[in-house]
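One protein chain is absent from this view; the other protein chains keep their places.
Letters A and B mark the chains as written, and numbering starts fresh at 1 in each.
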Amino acid sequence: MGKLQATLVFTEALINGVLVGGVYALVGTGMALVFGVMRFINLCHGELVMVGMYLGWGLFTVAGVDPCLSALICLPPLFWAGRGLYRLVVRPLERSREQSQVLLTLGLGLVLSNAALLIFSGDYLAVYTAYSDLVLKAGPLRVSVPYLLAFALACVFTLGVWAWLFLTAAGRSIRATAQHREAALAAGIDTGRVSSLTFGLGTALAGAAGCLLLPVYYLHPGIGGLLTGKAFVVVVLGGMGSCVGAALGGLLLGAAESLGAVYLSAAWKDAIGLLAFLLVLVLRPSGLVGRSRV
Amino acid sequence: MRRVLEGRELHKSYGAVQALKGVSLRVAQGEVVGIIGPNGAGKSTLLALLAGGTRPTRGRVTFLGSDITGWPAHRVCRLGLARTFQYPRPLASLSVLENVMVGAFARLGPLAVRQAREAAHACLQRVGLADAAGATAGELCAADRKRLELARALATGPRLLLLDELMAGLTPREVKDAMGLLLELRQDGLTLVLVEHVMEAVMAMCDRLVVLDSGCKLCEGPPARVGRDQAVIRTYLGEAYAGG
Partner (left out) sequence: MGERERGVGAHPAARRGPPPWTAMTGRRAGALASKALGAAGLALGAALAVLPLVSPSPYLSHLFATFWLWAAMSQAWNLVGGYAGQFSLGHAAFFGAGAYAAALAWTNGLGAAAGTALAGLAGAVLALPVGWLCFRLRGAYFVLSTLAAAEVVRLCALNLRGITGGAVGILLPPLSGGQRAACALGLALFGLATLTSALVRGARLGYRLRALREDEDAAEAAGVPALKSKLWALSLSGGLCGLAGALFCAQTSYIDPGSVFSLADVSIPAALGALLGGWGALWGPPAGAGGVVLVAEAMRVLLGRAHGLAYGLLLVLTVLLVPQGFCGLLAARRRAAGGEAGAGRP
């Protein structure tokens, strides 16, 4: 019995971890796109996720819209907001030194999180839907329905982005730019437009991921930094700038955190990801998957 | 003669590309050895393996009796093996003097700034760049950048100098100056290894030539004999000129 119990605990932790990891993968995919195509370090990605979370929360509280639906509704406005952000502040620094990019995006993150603090105060918010407490039972295993739903939708979004990248002309020009910016420019691709599209897409994905994270995380203005950290861990695990890598990295981080929380302690959960981040950076800078870009 | 530097069976692969396929090289005390070969022959790779910082896939490098295979470049440098880069790499925002002082500090204590300055001045004098001591290194012209590169290497107090295409892009007059300088250095007892495309310089100065082609050693010997070698002529000028 003890052994069975142990296996059960392990399997449940693994499943829950992978489910959350699917959403991490979506968060990471947005950041990997922006880094892979633009070589731009976006340290406010987590704050953009936070914006999506507040949008989802607002839609739910005011109009009762389900967060899963909000993830779709969020896409267009955040896509255009991302393009606007690119036009306004990112483009002037796109080709500049890393430290300028880092300071710029850290500043943007401060603006977003402090704006959230002013508007919504520092309270912890959450969304309770009809299925929030629902649990799916498969034999002795118990899986949370909101987690499952978030995972499924995150997979749909991630696959959608891949399909878009590989099947459309715009996606092709994005991939070409990621491979070699100058060559793409020489081949007649408007790389400025590609950057704008990419940043918009990254922002939209961040927003969608934010809505999907609502059942998993409490929402508060300080959550952006935490999520930026996770996004970076995911992106580095998968090899900076690789979308496939980011997806795998997300699943891996989710599983590692969940197992770590069960077997070590919940408090050390975040440290595990960061340590993995440092070790991968130092030992295998090209990431666990390899060197492919986008 | 005493052997100073030796590379034994050096292999280097970058992924699937084999840049060097088992090249051996011996350099004796006081010798001037030229490494020549067409583009992509592996000259720069060989130099990188000899100068440290790059580990060969296979093979060993010994310098002054120490096995320096895969040593970091700064340790190799302080053992007495200095190099210049094919495309000069000035420390752009530092002054010319400071550039050379960085090299001089390789052999000086942490507070020996005055000695470093004096040594640097002497080296600048030597390469004919003393007037420019206060200029910003990033703003030098191409020929002066090469002088600076040489001065910085000299300042580290080397026993052996590896010079990567020092004369490429210089005017004939500057080539002549550089040759004079190298001959002087040689008289001071320095051992020189040159990778070079400027053939008149190579032919005039080197005791021995090593010809590389596609990562292999094609032939080796005194310049006059290498100049007559059929395989070398074929590689450089094509089949039509060989056999004549």
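Criterion: contacts are C-beta pairs under 8 Å (C-beta built on N, C-alpha and C of every residue); 3 or more make two chains touch, one makes a residue touch a chain.
It should be emphasised that the depicted structure is a prediction, and the values quoted were computed from it without experimental measurement.
When the missing chain is restored to the complex, the residue among A:Val18, A:Leu55, A:Leu108 or A:Cys243 that touches it is A:Leu108.
Screening B:Ala28, B:Leu64 or B:Leu91 against the full complex identifies B:Leu91 as the residue touching the chain left out. Touch with the hidden chain on the side of subunit B covers residues 38, 51, 53, 72-75, 77-78, 82-83, 85, 89-95, 98-99, 101-103, 105-113, 116, 131-132, 134-141, 143-144, 152-153, 155-156, 171-173, 175, 197-200, 227, 236-237. The set of subunit A residues touching the chain not shown comprises 41, 89, 92-93, 96, 98-104, 106-115, 117-118, 225, 229, 232, 236, 240, 265, 267-268, 270-271, 274-275, 277-278, 281-282, 285.
Just so we're on the same page, only the chains that are shown with their structure count from here on.
Averaging Cα coordinates per chain places subunit A and subunit B 50 Å apart.
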